[in-house]
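All protein chains of the complex are present and in place, except for one that has been dropped.
By written order: A and B. Residues from 1 in each chain.
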Amino acid sequence: MAVTKLAYYPGCPSGTHAIEQDISTKALFEKLGIELVEVEDWNCCGAVEIEDPHLVYALNARNLAIAEKDNLDIATPCSICFYNLERTNRALREDKDLSAKIRGIDPALDYKGTIRARHTLDVIVNEVGLDEISKKVVKKVPLKVAPYYGCYIGRPSEIGFDDPDNPDSMDRLIELIGGEVVPFSQMKTKCCGGPLMMTKGDLAFEMTKKILEAAKAKGADCIVTACPLCHMLLDAKQPDIEEKYSIKIEMPVLYISQLLGLALGIDPKKLGLDKNIVSTKEIERKVI
Amino acid sequence: MEVIELKNADRTLPQRVKEFGGIDLLACYQCGTCSSDCPVGTEFFFRIRRIMRKAALGLSEQVLPAKDIWCCTTCFTCFDRCPQDAKPTDVILALRRVAAREGYTPQASRNTSANITKFGHAVPSLEEIEKKREAMGLPARPPTAATYPEAIREIQLIVKKRGIAEIIRFNWEKMELEG
C-alpha cells in the first residue's frame, strides 16, 4: 500500500451535524494504517456558493496551498468539499491566467498545483484496495444495504471518481463485508435535493422521500451514504419527512465509514453510531 | 399566446451570464437532454432547457424574477449529459447571481443571509434548544461564531465588503431586512 499519510480536510459539517462521519472516518483510517493530518486552520470550501464564481477558487486555493506545504494529498469525507477542492485544483492547474489572478489576491492563495484532492471513499476503495481491507475484516455484516451515492461522487464525470450513472465503490465494500446490495441502481445517484434544504425544503423533502421509500420497498435494512448533506436529509430529517407525509419509514442511515468500521471490529461508540438520529441499534445487533 | 418584441429583449443578459460563470450559455442547441433527466423536473415544471433558451434570448423579465432558477439542486446531471458542454448548472448559478443583484433573491435565501449577518449562523440559536443544552450540562450556545462577537464582526465585514447587504437589501441601522 502506497499511501500512509494524508492531509485531512474535515469540512464544515464534520464539527456539527456530521460529527459521526468525522470520528468514524478517523477511526477507520487509523485501523487502515493511514495517518490523517488535519489541514491547519482550514477554511470553508464555499459549498454551493452563490455570490461569485471565483470565490470557490480563492477559498480552496488556500486549503490546497496549506496541504501542499507538507506535500500531502488532501482527503475529505464530504462530497461537496471534495468537488470544490478538486475542481479548484484542476482549474488552477489548467488555467494559468486564473491561477495568476487568484495568487494575486493574497500570498496565502499561492497554490502551485502539485497535489490532489480525494474523497475518502476513493482512498478506501482505490488506494487501500479491497484486498487490503479484506485482510482486516473481522466481523460479518450480513445486512441488506441500499448504497446511496448522491451527486458528487460521479458527477461531473471529469471530477468524480466513480461512474456517474452506476457507481459501485460502496457496492463492492458492502459485498466485501458480507452484505447484500439491494437493487437500488435507479436511485443510487438521484439527487436528494440537499442544496435546497434551506431555500426549498419541501422540494428537498419530496426528493429525499423518494429515496427512502425506494430503499424500504426493496427491503433494505439500512441505507449507506458518503455525503454529509445527503445524510442530513436522509437521517436527521427523516422524522420530519415522516411527520410531513404521515408515513413510517424507520430506515437507519449509516455513513460508509461507520458500516465498514463495524466490519473491521471498531467499537460502535468510536464510530459515533449513537449520534445517528434514526436508531442504529438493530444494525449493531446484526453484526457478527 | 404571449407575444414578445425581441427588440425589447435584454441584450446584456447573455453577456452578464457569461461574466458570472455561465460561459458556455450560447453553446446550447436546445436538444432537451438536460430537461429530460433533471430530478427536479419530475417534481414540478422546472425545465432547464427553457431557462437556457430564455437566458440566450435575453428574456430577463421571464427568467430573473421567477422562482425556477432557485429550484436547481446543482446535482450536475444536466452538466454531465449536455452534448455541447453548455454547462447548464453553471448557467443557473450565474443567473442566480444576476437575479440577486437585481433584487430577486428569494425570501428564504435573504433570511438565511440575514441570519448569518446577525448571528453568524444560518439557523439562529433557539431558546428551547438553549434550555435543552443547559439541561444537559452544556453551555447554552455552542463555541461557534454565535458566541464570539469578534467573529460576528468579521463576518459582517465580509458581508459589507462583498456588497451582500445591498444584494439582500439588509438595513445596517435596523439590523433587519428591508421587506
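Simple rule for what comes next: a residue touches a chain if its C-beta (ideal position, glycine included) is under 8 Å from a C-beta of that chain, and two chains touch if they have at least 3 such contacts.
In this text, contacts and distances are computed from a predicted model.
Taking the options "Ribonuclease P protein component 3", "Electron transfer flavoprotein subunit beta", "Aspartyl/glutamyl-tRNA(Asn/Gln) amidotransferase subunit B" or "CoB--CoM heterodisulfide reductase iron-sulfur subunit A" in turn, only "CoB--CoM heterodisulfide reductase iron-sulfur subunit A" matches the UniProt protein name of the chain that is not displayed.
Shown as candidates are A:110, A:165, A:213 or A:242; the residue that touches the absent chain is A:165. Among B:16, B:81 or B:110, only B:81 touches the chain left out of the display. Only one of B:28, B:72 or B:167 touches the absent chain when the whole complex is considered: B:28. By the touch criterion stated above, the residues of chain B touching the omitted chain are 1-7, 11, 14, 26-37, 41-42, 45, 47, 49-50, 53-54, 56-57, 77, 81-85.
Residues 163-166, 183, 185-186 of chain A touch the missing chain (whole complex, contact as defined above).
Convention: only the chains that are shown with their structure count from here on.
A straight line joining the Cα centres of chain A and chain B is 24 Å long.
Interface of chain A with chain B (complex): residues 48, 50-53, 151-152, 154-157, 164, 189-191, 193-196, 198-200, 203-204, 206-207. Those residues of chain B whose C-beta lies close enough to touch chain A in the complex are 20-21, 39-40, 43-44, 70-71, 73-77, 79-80, 90, 93-94, 96-97, 100, 106, 108-109, 112, 122, 162, 164, 167.
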